[in-house]
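Omission of a single protein chain aside, the complex is shown with its protein chains in their original locations.
Chain nomenclature is as follows: A and B, assigned in order of appearance, with residue numbering initiated at 1 for each chain independently.
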Amino acid sequence: MKRLSLIVLGFILLFITACSNSAINSSTNSSSGSKGDSDKGKIKIGMTSAITGPYSEYGEGNKRGVKLAIDEWNKNGGINGKKIEIEILDDQLVPDKAATNVQQLIADPEVVALIGPAGSGPGLATVPITEAKGIVHMNIVPQTIAVTYPNGTDQPPRKNVFSFALQNDVEAHVLGKFTGENWKKIALLHESTAYGNSGIDLITEMLEKDFKVKPVAREEYNQGVSDMTSQLSKIKNAGAEVVVVVGLGADLANIKKGMDRLGLNVPLVATNGALSLPYVEGAGDLVLGTIGSMVGALGQDPLSTEAQIFANAYKEKYGVDRYWGNDKENPQLFMSLNVANAYDGANVLFEAIKNAKSTKSEDIIKSLESIKDYKGVNATYSFSGQKHHAISEEALNLFKYVKEGKDIKLVPYK
Amino acid sequence: MTKSTFHKITDSHFTKLVLFLLFAFIPFVFAVNDVQLFIFWGINILLAQSINLLSGFAGQISLGHAAFYAIGAYTSGILMTNFGLSLVVTILVTALVNGLVGYLLSFPAGRVKEFYLAMMTLGFGFIIQEVAKEWSSVTGGVMGLSGIPSPQLGTFTFLGIPMGLAYYYWVVLIIVVFFLWMFKNFVQSYFGRSFLAVHRSELSAASIGISPQYVKQLAYTVSALMAGVAGALYAHLMGYIGSNSFGMMQSIEILVMGILGGFGTIIGPILGAGFLTFIPNKLQFIQEYQLMIYAFLLVVSFLIIPQGFAGVLNLRTSLYKNLKHKEKSPLPVHNVLAKREIIDSEANRSNQPILTTTNVIKDFSGLRALNGISIKLYRGEILGLIGPNGSGKSTLVNLISGIYPITSGKISFEDHDITNKQSHYIANRGIIRTFQDPHNVANMTVRENLLLGNHRLYQSGILSCTINFKRSLVEEQEMLVKVEQIMDLSELAHYADDQVGNLPYGIQRIVEVARAILAEPKILLLDEPAAGLSETELKLLIQLIRYVKSRGIPIVLIDHHMEFVASLVDRVFVLDSGEEIYSGDMKGMKQNKQVIEAYLGVAKHA
């Protein structure tokens, strides 16, 4: 028994000398914003995103946006003289991995704010953790409202979450309003994901409430399915005058091809997926006439100063690649949703830290809430205690595919 | 360090206590995220052991294990959010629900194996995921289920006490240690051994009285139960569950933990789970290549380390309970075999045949293998069953032991009709057989294989074996003593702790015969036991057969080795092309024309 007591004693000594940020310490006094001001001359940001895996398009895009912003700030001397550093972890859009990454990042006392994951699933899995810790969480991609407003948009947001995503409700309102004003027999079609379900729910609600229109059909499909004949046949049988889709570009291409084959020659109105490359490439000339909603910033001619700076910086660092799109001169609209949003989010965060002159979570939150009319790429940002999302209906435009000569172009609708 | 000292150290209670304390201290030393990783390790250990039991021990591959994990997570998540039940209750209910699901799945899954089973479990995994996705009123559908009390969020209470992550870690630690202890007890009991027997060969398991069906039901039930508990712990850790956490990739990852660690051992899957928990997290800098490396591991793991980490580190788990310090207490010495003549109340009817086949006919897709065979076997005799190759000797043994269904005719044993009964049922009645090529479990030691022979004699219940009730331990010791005795008798003691697969062919045969004897047969059927034996081994075999006969147990002996047969049998029965051509004593046979004809040029070596 002597040996045992010696070992136990050893452990107790080990415990006493153990590092101060052990789990037992931080879980017993997890009061929000216990981060001390770091005097090391740097400001560290944490980020978890889908850097690899099937959704890396968003994660990698976000990473690039954030890096562009950091480069710019650091070139200009950092935040109040402190250089910005970032630690990026990969979650592959898997909720467990995202949650573990977030724990890892917030366990680091130097990390002052987080840039959240690139999907609704990991988003919903991580916000409760960051909320409990009170650390700033910049929501870039997840469109689900519940990430920012757990009890609906008419209730207060999570204190620590600020959203730069194109929220579901905003997109749904634009589409609902547009279709409700123009058609009576509306058919709805959506992918069977959180994004698709909640989007269509919101559109339905709006149509029924504001326009007293009951959709003639509501169908769903799995992402990546090749054939939608049964869904489209039902829609056709219901005598729809317009089809509203919440889904991705690749699936939209199949929907459009199916509509053409079945002779369902009615307009197709869709969420931002309609303006993505896979839709145009997949459906070819059939895209003509399709109307989609999107953050309008990169569709303006000429681009705003901020958008132009962003576009130049991107082109300089990464060149004309898939994120940029096919047009060598102008970045594609879709960059708003995978690169520019992260760029804006990072910029606003840095601006807030600069204004706060502190890296305490409460101070950054206060500072973020007092951001007013900050001009970003996607929108002009203003936050308040009640409003933690930035992209509102004004920032959205409807675009339509038209043919100019031999090229298919996107033009603002009307 | 020699292997034995290593085992002495790892097996000692002191080491275990130190290890436990080390783990208990983790929250004091490590940061929150690392503690969270340790919790994940614990959850993954449960998952890895769960698939280890099903695939590693019972040999039932599963590509849909995430389904059980999902059911566990959802069940406990829903119970806790909707009904506010405490962790103890939700874990118990979850275990129950999962056990039931596993039990039900064992019925369709028990009918198929290998590749087909892989397909079926793959399908099962997809169905559960689809249900989780579409049944949105209950599971939250694609939006997932949030608001589950979680220690990460400070919303978790246990017995009324709010719990942080560190406390949750201790809860998980205790649960995992408890499960590992039970798991160890379970696999080291006759249940665990019967799993491996079914894994090796369902036929051979059934031949010593193990019901493959029962083993599979048990394997699925217990495995699902463990995965369910892991799911419950996961749901509470995360506070949010969504259907895409439980897809095919998760199932594959669970399988890989087991394979990489080493199936069929206890330490292996623990290491495998640890590897897949910590390595991807700690090697973030290679994140771009992470998926490729993972896939590469899948490709090469079987090629390079077929036994997993456990194989590399030589960490085999022994499959019996040896209570070193207690075994010194002198146990009553019995004979391996109780003497039948004395025990059988029907001894006075010893002129009645113990086994009768009446007009047995067997057709294989139109070809008649046996035509109207009627045999009577009497107590205490050795009946030689001989005939040229393809004459139907083995077929007859296969019919008696219930491996093939009979086309027509009747087989009765001790006045019971056993025609077309399942093989394990027949074995349990006391008809024990051996096979033409030895059907031992190659990766079990001689002692463990012999213990398998005792399988049908065990009385202890599953709970008793899992919790290590004293009665079950005493029983195990008694069986071990019997095994020692038979090893002495068959001179196997030298090989006791060698894996059977590594032993010479002849020794494997002897092991199989010894195993059959340990099953306390009422009839012993030996199918060519002498084939491939050396002179010394043959002597051993004869010694064993004589021993069985001396106990009054009748034997049916098939062999081509005429000298060997002649030296043992009381009576012979000769088959040719499925027909009986002679029945009587050896002397008569040698003069029988038909027999001579049948053998001319066919079996000169006889």
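The criterion applied here is as follows: a residue touches a chain if its C-beta (ideal position, glycine included) is under 8 Å from a C-beta of that chain, and two chains touch if they have at least 3 such contacts.
Throughout what follows, contacts and distances are computed from a predicted model.
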*Pick, from "Aromatic ring-hydroxylating dioxygenase subunit alpha", "Cytochrome c oxidase subunit 2", "Transglutaminase-like domain-containing protein" or "Branched-chain amino acid ABC transporter permease", the protein name that UniProt gives for the chain of this complex that is not shown.*
"Branched-chain amino acid ABC transporter permease"
*Just one of A:N80, A:N151 or A:T229 touches the chain that is missing; which is it?*
A:T229
_Residue of B:F23, B:F278 or B:Y294 touching the missing chain in the full complex_ = B:Y294
*Of the residues listed, B:G84, B:P162 or B:P306, which one is in contact with the missing chain?*
B:P306
*asked:* Just to verify: which one of B:I26, B:L63, B:I386 or B:I545 makes contact with the chain not shown?
replied: B:L63
*Residue numbers in subunit B that touch the chain omitted from display*: 55, 59, 61, 63, 107-109, 111-112, 114-116, 118-120, 122-124, 126-127, 130-131, 133-134, 203, 248, 252, 255-256, 259, 288-289, 291-292, 294-303, 306, 364-365, 394, 398, 403, 435
*asked:* Need a quick check: the contact residues on subunit A for the chain that isn't drawn.
replied: 52-57, 60, 192, 219-222, 224, 226-227, 229-231, 233-234, 236-237, 248-250, 253-254, 257, 260-263, 277-278, 281-284, 286, 322
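Going forward, only the chains that are shown with their structure count from here on.
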*Rounded Å distance, subunit A centre to subunit B centre (Cα mean)*: 51
*asked:* So in the complex, the part of subunit B that touches subunit A is made up of which residues?
replied: 14, 17-18, 21-22, 25-37, 40, 133-134, 136, 141-144, 146, 150-155, 164-167, 169, 234, 238-242, 244-245, 280-281, 284, 287-288, 290-291
_Contact set on subunit A toward subunit B in their complex_ = 3-4, 7-8, 11, 14-15, 18-19, 21-24, 26-28, 30, 51-53, 89-90, 92, 94-97, 99-100, 103-107, 120-121, 124-125, 128-129, 131-132, 144, 146, 192-194, 196-198
